[in-house]
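All protein chains but one are shown at their positions in the complex.
When the chains are written out, they are named A and B in that same order, and each has its own residue count from 1.
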Amino acid sequence: MPRLSYAAPASVPDAIKLLAGAEGLAKVLSGGTDLLVQLRSGRTRPELIVDTKKIPGIIGIRETEDGFVIGAATSGAEIGENAALVAAYPGVVEGTNLIGSTQVQGRASLAGNLCNASPAADSVPALIAAGAVAVVVGPNGQRNVPVGQIVIAPGRTSLAKGEFILEFHLPKPKAKQSDAYLRFIPRTEMDIAVVGCGVNLTLDANGVITAACIVLGAVAPTQVVVEAAAKAIIGTKLDDAALAALDAAARAACNPITDKRGTIEFRTKIAGVLARRAAKIAYDRAGAR
Amino acid sequence: MPKVSISGSGCRPFIGEQTEFEVEATSFRRLIKELDARFPGLGEHVEETMAVAIDGEIHQDAYGLQLPPDSEIFLIPKIGGG
Partner (left out) sequence: MNFVANKSELKVVGTRPVRPDGIDKVTGKAMFGADLTMAGTLTGKVLRSPHAHARIVAIDASKALALPGVKAVITAADFPEISSEEAAAGDGAVNFRHMAHNVLARDKVLYEGHAVAAVAATSQAIADAAAALIEITYEVLPFVIDVEAAMADGAPLLHDDIKYNGKPSNITKRVEFKLGDADAGLAEADVVVEGRYETTAVHQGYIEPHAVIASVNPDGQTQIFASSQGQFMIRQYVSKILAMDIANIRVTPAEIGGGFGGKTLVYLEPLAVALSRKAGKPVKMVMNREEVFRATGPTSGGVMTVKIGAKKDGTITGATIDIALQAGAFPGSPVAPACMCAFACYDLKNVRASGFDVVSNRSKIAAYRAPGAPISAFGVESAMDDLATKLGMDPIALREKNAAKAGTKAAYGPVFPEIGFEQVLEAAKSHPHWSAPLGPNQGRGVATGFWFNIGGDSSASVFVNEDGTISVVSGSPDIGGSRASMAMMAAEVLGVPYEKVRPIVGDTAQIGITGMTGGSRVTFATGMATVQAAEKVVDELKKRAAMIWDISPEAVDWKDGEAVPAGANAGGFDPMPLAAIAAKAGKTGGPIGSEVSINAQGAGAGFGAHICDVEVDPETGFVKVLRYTAVQDVGRAIHPSYVEGQIQGGAVQGIGWALNEEYLYDKNGRMDNAGFLDYRVPVASDLPMIEAVVVEVPNKRHPFGVRGVGEVPIIPPLAAVGNAIKAAIGVRMHSLPMSPPKILAAIDGKA
C-alpha cells in the first residue's frame, strides 16, 4: 500500500536532513499548487513531503541596498502587493501573478513555479531576464545559482538530492531599467502559456537601449535566452526596424513542439509578436522611471 | 377523412417512397391500427418512434388524441431533449 509521510521542519538544517536522508521520493511542499494536483492525479507518488513554510524567512520580501530578497515560498498574492517590488520589477510581478487564478495566487510560489520545471512557467522568463539568482541550500552547503541554470529539462532541475531553494535575490534595478512579461493563452485565465516572453531593458538618458535580455518560455524544452534578440535592439530606441529584427530573432530562436496547446507554426509566430509587445511595454516603463 | 403525411425517411422500410395517405380514423389509436393493417409493422413503428402534429401542435404518445375529420396530420420522429 502507498505510504506518505509529511514533515514541516522549522529550520534549514532540519529540512536538509529530511530531504537528504529520504529513502524514497521526497518532494518539497511550498504553496502546493502543482504538487497537490500531481498527487491527486497520481502523476507523482512521493513517500515524503517536506513542507518548508515554517523555515524562518522563507516567506516574505525584504528590500536591501543590493536589491530584493524574496523568500522561496512567498505567495504570488504577497508578491503582487509589494509596492516596491512592483515598481522595480513589474514584469517579474505580472508574470508571477498570471499563474493560475486568484485562488491559486494565494499559495503559488516562485520556487514551486521554477522547480516544477515546466517550459511554460510564467514567473521564470522575467526572473531570468532580470538576472535573478536562486539561493540553493543543501547537504554540501549554500550555492547561488542564476535562475536560468536551475531548470535543465521539462520536469527536471539541477538540484541535487537534499537541496532546495531558500530565497531569490533580485539586483537593484538601474535608474532607467524595467521589465515586462506577456504570455499568449486562448482564454483570459487558467491556461498554460502557449508562449511566454519576459523582457528586461536598460535605457540611457536619451532613451537608447544600453542593455537588454529577452527570454522566451514554452517554445523549447527549457526557457530560451535570445541573445540575438537583445543584440537587435541594443543601441536603438526600439524603432520599427529594431522591432522587426527583434521579431525575427525571437522566431528564429524557437524550437517548439506541436501539442494540444499550440502548433510549431503558431508558437513561432506568437513568439515574435510577444517579443515586440513586451519590449515596447518594458521600454515605456523604463523611460517613465 | 384526415390526410396523413409522413415526415422523414424512417418509414421507408414499410412504405417505400410514399409519404401521404388518407386514413379513415378519428383517433390516433385508430390511425395506428389502420396503418398497421395496410403496411404490416408500420403502425407499431409509428407508435414507438414517431410523434404526431395536428394544426401545428405536437403530441407524443397519445392514443386518445382525436383527429378532426379534415385535419392535416403530420407524423414526425419523436423528439428528445437535453
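A few points about this structure:
Here, a contact is a pair of C-beta atoms (placed from the backbone, for glycine too) under 8 Å apart; a residue touches a chain by one contact, two chains touch by 3 or more.
Predicted, not measured: the structure shown is a model, and the values here were computed from it.
Only one residue from A:64, A:144, A:188 or A:206 touches the chain missing from this view: A:188.
Within the entire complex, the positions of chain A that touch the omitted partner chain are 1-2, 41, 184, 186-192, 260-263, 265-266, 269-270, 273.
Mapped onto chain B, contacts with the missing chain fall at residues 5, 7-10, 48-49, 53, 55-62, 65, 72, 74-82.
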